[in-house]
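Sharing a structure below in structure tokens format, with a few things to ask.
A protein chain is absent from this complex, but the other protein chains hold their places.
Take a look at chain A:
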Amino acid sequence: MPEIKVTPLGAGQDVGRSCILVSIAGKNVMLDCGMHMGYNDDRRFPDFSYITQNGRLTDFLDCVIISHFHLDHCGALPYFSEMVGYDGPIYMTHPTKAICPILLEDYRKITVDKKGETNFFTSQMIKDCMKKVVAVHLHQTVQVDEELEIKAYYAGHVLGAAMFQIKVGCESVVYTGDYNMTPDRHLGAAWIDKCRPDLLITESTYATTIRDSKRCRERDFLKKVHETVERGGKVLIPVFALGRAQELCILLETFWERMNLKAPIYFSTGLTEKANHYYKLFITWTNQKIRKTFVQRNMFEFKHIKAFDRAFADNPGPMVVFATPGMLHAGQSLQIFRKWAGNEKNMVIMPGYCVQGTVGHKILSGQRKLEMEGRQILEVKMQVEYMSFSAHADAKGIMQLIRQAEPRNVLLVHGEAKKMEFLKQKIEQEFHVSCYMPANGETTTIFTNPSIPVDISLGLLKRETAIGLLPDVKKPKLMHGTLMMKDNSFRLVSPEQALKELGLAEHQLRFTCRVHIQDPRKEHETVLRVYNHLKGVLKDYSVQHLPDGSITVESILIQATAHSEDQGTKVLLVSWTYQDEELGSYLTSLLKKGLPQSTA
């Protein structure tokens, strides 16, 4: 039986290092190629030796699809393509293709230049890797090869984030990547049509959360920032350069404008200007409102937000700083955090999910004494706030997407095992579909039951649809045809045409049965009685009395003769071909029962 196999190399009951292998109808597709923020050793990249020990990856994979530019979805790509070796196509949307190399380069710099790691991918490798990328449009059907096609849908999570449908024949899988079902200040909501995939692979970061309304969270956020700034404190907001940062910038910008605030807002790293520029050029990927008004006022041209300089961190007085990276695991955000952590007037707001092992995760779980490099202990006195601004779908959103796409099976990735378990039960209860949650390296097999497409001759189809114009629920109409199978081509034709094409003659099988009935009347009267009887019983059939004295029921012929010896007995000759077998057989048994007395 046809089957779809799914093996997560990363993101199986875990967040980070997304990398999922899918085998569908003989095609192998790798979904995402991410790194894990929580590790610095081998575990940060997926274990590609699972795909092949010694062969070339290109021979085993038909294509690679990257859902969006976050490093936990594309961070291992240059390692995978240039160091392990893959030359096949890599698909991603245009904005992802534009932004991905910049984040990769950033990541490389932090790892190699700052941490001094060797044996890491180089700038050139990032460039070579990006040359293998094919950019796709939303909703464009990309033909990877003759059979395999992929199609991108809007996912809303970050600029250019997409969900992908992977289709071979009539079997299909949808991979959501990360998505967001509610529009935010700069992006629209994820959308998919009722494509009824055999399998939906969905993220489940917020599997158990149902987030309160966005407005409340925004008000909360602004209140906290405002209070801190009012009392002269500094606010640190660790973000990733692209994505949430822009949404929060728009939020603060409009708030500053409205409240006429003077405290400076800074955005760290040289990415700012550039990042905002990407948003301007890819404005078609943002939400309706921004797209509509961009000619008059481009939302990504900020008046209040300025570039940050390292020296500003020591400036006295209140300020708000957006700094990268988002999980406080390295770089500028961590540096600023160390400087400001000791003062209780200050505040750090974590606007997104933090992977286990990062400083962000530690302080969020309540740790206030952190061991830093060189055995140094950092005491955290500043206020730590968590605000879920990551644009992931919550439980409600995930259920909504399942309702939209109507999959036959669901598979959860990119979430924590415990939360997945809960969501899995909920999905199975509500939608009555099987739900899976494989761990990394574990293979899930899903059996599909595809129907088989064949060619039906138009003549046969028209003949059938002409008879059955009014479908009768009680009496489903059978259609008859001959399926001709020749060199993998399947054609359904009428039996006559099949015989003709094969150059065969029809063999006619006919039956003639003698039925004796007792009736003293004259022959033609007997015939008339038989005719009336049949007419009364067989209401749905065409019963005719022919001038030559015979009766036809459809194509069955009935003739009456007197018995040669006994005048009181009449012999009915019922004659039918094999094609009318059922009716013929029925008629003889009906007539054998004799004629009803009442019939005149």
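Criterion: a contact is a pair of C-beta atoms (placed from the backbone, for glycine too) under 8 Å apart; a residue touches a chain by one contact, two chains touch by 3 or more; residues count from 1.
In this section, contacts and distances are computed from a predicted model.
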{"item": "Name of the absent chain as recorded in UniProt (options \"Integrator complex subunit 9\", \"Pre-mRNA-splicing factor SLU7-like\", \"AP complex subunit sigma\" or \"Mitotic spindle assembly checkpoint protein MAD2A\")", "value": "\"Integrator complex subunit 9\""}
{"item": "Hidden partner chain, touching residue among A:M259, A:L509 or A:L546", "value": "A:L509"}
{"item": "Omitted-chain contact residue, chosen from A:K5, A:R56, A:R196 or A:K274", "value": "A:K274"}
{"item": "Per the touch definition above, residue among A:P495, A:P520, A:G549 or A:G568 touching the missing chain", "value": "A:P495"}
{"item": "Positions on chain A contacted by the hidden chain, ascending", "value": "94, 97-98, 101, 135, 137-142, 170, 274, 277-278, 280-284, 294-295, 449-459, 461, 464-465, 468, 475-487, 491-492, 495-496, 498-499, 502, 504-516, 537-541, 554, 578-583, 585-586, 588-593"}
